[in-house]
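For this depiction, one protein chain was excluded, whereas all remaining protein chains were kept in their positions.
In order of appearance the chains are A, B and C, and numbering begins at 1 in each one.
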Amino acid sequence: MIQKDLPEVLRDFNPLEDKVLRVIDNDGHVVNKKMMPSLDDETIIDAYKKMLYERVADEMAISYQRQGRMYTYTPNLGQEAIHIAAGLNIREQDWLVPAFREMGVLLAKGVTMKEMFLFYLGNEHGGSFKNANNTLPIAISIGTQFHHATGIGYSIKQQKKNEAVYTFIGDGGTSEGDFSESLNFAGVWQVPVIFTIQNNQYAISVPVESQTKSINLAVKSVAFGIPGIKVDGNDFFAMYLAYKLAAEHALSGKGPVLIEAFTYRLGAHTTSDDPSKYRKKEEEEEWALVDPLLRLEKYMRSNNIWNLDVEALREEYKKEIDAQFVDAEKNKAYPIDDIFNYMYSDMPQELLRQKAEYEQFLSWKENKK
Amino acid sequence: MIQKDLPEVLRDFNPLEDKVLRVIDNDGHVVNKKMMPSLDDETIIDAYKKMLYERVADEMAISYQRQGRMYTYTPNLGQEAIHIAAGLNIREQDWLVPAFREMGVLLAKGVTMKEMFLFYLGNEHGGSFKNANNTLPIAISIGTQFHHATGIGYSIKQQKKNEAVYTFIGDGGTSEGDFSESLNFAGVWQVPVIFTIQNNQYAISVPVESQTKSINLAVKSVAFGIPGIKVDGNDFFAMYLAYKLAAEHALSGKGPVLIEAFTYRLGAHTTSDDPSKYRKKEEEEEWALVDPLLRLEKYMRSNNIWNLDVEALREEYKKEIDAQFVDAEKNKAYPIDDIFNYMYSDMPQELLRQKAEYEQFLSWKENKK
Amino acid sequence: MTMVKAINNALDIKLNEDKSIVVYGEDVGVEGGVFRVTEGLQKKYGVERVFDSPLAESGIVGTALGMAVSGLRPIVELQFDGFTYPAFNQIASNVSRMQNRSRGKFTVPMVIRFPYGGGVNALEHHSDSPESLFAHLPGLKVVVPSTPYDAKGMLISAIESEDPIIFMEPKRIYRAIKQEVSEEKFTLPLSKAKIVKEGSDVTVVAFGAMVRECQKAIEIANEAGISVELIDLRSIYPIDRETVGRSIRKTGRLVAVAEAHESFSIGSELVTIANEEAFLSLESPPRRVMGYDTVVPLAQGEKYYIISPERIFYEIEKSFRY
Partner (left out) sequence: MTMVKAINNALDIKLNEDKSIVVYGEDVGVEGGVFRVTEGLQKKYGVERVFDSPLAESGIVGTALGMAVSGLRPIVELQFDGFTYPAFNQIASNVSRMQNRSRGKFTVPMVIRFPYGGGVNALEHHSDSPESLFAHLPGLKVVVPSTPYDAKGMLISAIESEDPIIFMEPKRIYRAIKQEVSEEKFTLPLSKAKIVKEGSDVTVVAFGAMVRECQKAIEIANEAGISVELIDLRSIYPIDRETVGRSIRKTGRLVAVAEAHESFSIGSELVTIANEEAFLSLESPPRRVMGYDTVVPLAQGEKYYIISPERIFYEIEKSFRY
């Protein structure tokens, strides 16, 4: 009954019945022909390569962190199908309001690995995503970003622009008040926002079963009168279709959509986290078998469009990514102005005074030597 | 499908289909025999009298405010069936976590009109509800009380007590993050809490249609995996049944229930509010016809248990209530200690110092005369 | 005009002038706000620009931030001081920080307005003075007018600022002071204090509804032969330390008056500024005259909490005679 607002083709996937949109199965076989998005081979190959790139970038980042060359890092391992599917749909003029585990979508908006590294090296300039159009910085205070997305949706609607907003949250994030508030605002305002819950089944150590008793997360849409759909988040085609239809829905003025992308966090929460404290190796191994890259590869192989030399690609990406890291690592300059200059457009005297005092201290220190 | 957790007899009333639990119609005729709670005549007469008492108390309070003898007051007009039905079910040991528009339930817990008046005369002692067992003060910061109720529910469950919690919120309050968060916690913890939304269709001037796009408010329960039911809030019998079954459900360890009591705020939001600014006289008149007192009276008349002289009762209540008001009004004593003494169990030096300074000022002032 | 009218007038002027402005909050549309500050604006500018939001302060502020980074200039109303707290996380974690976080890629031109302060016999949560909480958060400017004229000019400046502004309105004098205020557009600087009255013996610093109480206290002081300089702070963050410092260097004495709880407050900040700017001139201990560290009492007890002209005079005299 809420689902009547969904694009027709999705209506069979009622989260109230815990239905899941799926196009290929774990072996890469198409299980739902009707829903297979029509993508040409190049696009599929390109998608695989982008997923691989994100994977390699993650692996590299983890190793830099292990080498002590970078601070705590948040990997995306296992969630790449979601990101690349969103990334292929999001347009230059669309808005991206990220949480903190959507690197592939950021890359699609034009963020570079150098910027990502700079951010994780502790430099705010990395996190500003200067050249990524209509892209907000990473949101760390969980849930708050959903309100920003809804507000941007209001701007778009009020100014009659041809834009949509993509925003993301984790399964744990659905417990925050802001999650519910913002979906409710979005429903009332009927704004063009595509809300994605990346349900990777854990919030750090807490399994989603301890997070909520709702039958799934897509069903939460019912509370706010907006359409919701649960999608197999490790199925690139299902995710692609979901975003394509959600974008059409949003852009045609029909309001927001909530997508639950059901997936699994293959890695640790961050490089400071040790999942063996709270989950079984077997579980991880089981999910490794349905790795989104593996699944897409299987599909491509059985459809004879697999022509990739993954090892060669990996080497190529590694080199390219390492060059970006080294470039970021070189950037050790952090002028003291960077602390003060961006707090305000019109900097108050009070900050100028504080800076001047600090500079006095610095010159005293200099003189002591 | 969520509704499977509801008491069997309520399962036909699925909020997903926007069904409403109703026992008598607007003319007081029983429309659902099966659901008619078995109440003896005295109980029904007693319920009517309690509703009338709350009604008269409201009218008196409004007139005291108009006479300038009391500050802003929040009337309950039109919502009495909900309050008296809850009040007849809530037990000495059960907890009441009120919002600010449930006077009838407070009275059932042992709060007196004198206390209510004292509170609205601006004295905190009125709002402490000293003699009402397990009753929290009025909650003004909307939504916050739902968390308190859930926490109390946890205490009860953890300590295996035979207690339930009754808590209330308005339709507007369902938009606050705390509303959603607390239902989610309650679902995960499976606590014995009966959450009531008094949907009186307005949040001050804002109609419920501008508050949310969900098909009704009971359906919000689906997002948190707890049973929910929409009840005709002007139908005393329906409300009674709903509370009876919800209490059984909660007390048998089956977890929380969300009740939407669909009603109408017959009066102003508060005595400072003027509803003619935002709603039509005709709408008010229409709803006046389905006044819960009128409906119960019609039922009683057609079932030959109407033996009340309402005018006499009104006079009796007026006198009794006025005596309580006058008593409250007399209480002008407000020792300065009242400001400081209740902030802490173990009062910090800092407060003692502040009080001493103020007393120095007072004695200076005294000396000046 | 009253302050209510002046604020309404400022909103009207800016809504008319700048299509990117939107005004929303609880009951600000049809109802025109519980204090009637936004009266008539929805009718004039339509429901797309002046509207009621769902009842959720975090949502109101959080969505406004989204609007502010995407081409609109939202002005949101929070219904009372005590209901700013549900929005605290959005304010502290995002509104105040988005510009810094994005290294200036996004500015946050938005205004958060709300009535604050005591003295109106209100229920709990309707009498708070939370200025010190917001002033401690980096990235915000916090201002409070004390007259209809200032309210209008400062609000227009706030709306035109690229930085997020917390605009606190002293509800106690919403309608208590009438003043000739031009219907034309004018602006006032956001971070300048105003010397309300010059004097030589004691500096009194206040803002909002307390300015008027200080004026009454000064009359008593005059009779007692004490010459008071009264400064209306207007900006809580940043504090105009030049004006405040200069005055204290002249008088050697500070009495800082505000309604909030005294600990960790604007009063403490002013005492600190007195030390930083005028240490060698101080002739008596700079002094806070403020509310206690207690909940603001309900109507019957508020007389003890609220700061009377007499009490201000008492402190002025003590400072003077020290």
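The rule is short, and it goes like this: a contact is a pair of C-beta atoms (placed from the backbone, for glycine too) under 8 Å apart; a residue touches a chain by one contact, two chains touch by 3 or more.
Computed from a predicted structure; not experimentally measured.
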Worksheet, complete the sentence: Output for the hidden chain's shown neighbours is A, B, C
Response to the item:
Contact with the hidden chain, among A:94, A:176, A:235 or A:260, goes to A:176
Response to the item:
Contacting the left-out chain: of C:52, C:77, C:124 or C:302, that is C:124
Worksheet item: Considering the whole complex, which of C:45, C:85 or C:167 touches the chain not shown?
Response: C:85
Worksheet entry | Candidate in contact with the missing chain, chosen from B:26, B:141, B:302 or B:331 | B:141
Worksheet item: Which residue among C:149, C:237, C:304 or C:320 touches the omitted chain?
Response: C:237
Practice prompt. Would you write out the residues of chain A that touch the absent chain, in ascending order?
Written response: 71-72, 119, 121-124, 127, 140-143, 172-173, 175-178, 203-206, 210-212, 272-273, 277-278, 332, 334, 336, 338-340, 343, 350-351, 354-355, 358, 361, 364-365
Discussion item. Considering the whole complex, not just the chains shown, which residues of chain C touch the missing one?
Written reply: 82, 85-86, 88-89, 92-93, 97, 100-101, 124-125, 132-133, 135-139, 237-238, 260-261, 263-269, 271-272, 275-276, 279, 282, 284-286, 288, 292-295
Worksheet item: If you put the missing chain back, which residues of chain B would it touch?
Response: 95, 97, 124-125, 127-130, 134, 136-137, 139, 141, 144, 146-156, 158-159, 177-178, 181-182, 184-185, 188, 338, 341-346, 348-351, 353
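In this section, only the chains that are shown with their structure count from here on.
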Worksheet, complete the sentence: If you tally C-beta contacts across B-C and across A-C, the winner is A-C
Discussion item. Could you work out how far the Cα centre of chain B sits from that of chain C, in whole Å?
Written reply: 36
Worksheet item: When the centre of a chain is set as the mean of its C-alpha atoms, what distance in Å lies between chain A and chain C?
Response: 40
Fill in: Sites on chain A at which at least two other chains make contact
177-178, 181, 184, 188
Worksheet item: In chain C, what residues contact two or more other chains?
Response: 54, 56, 58-59
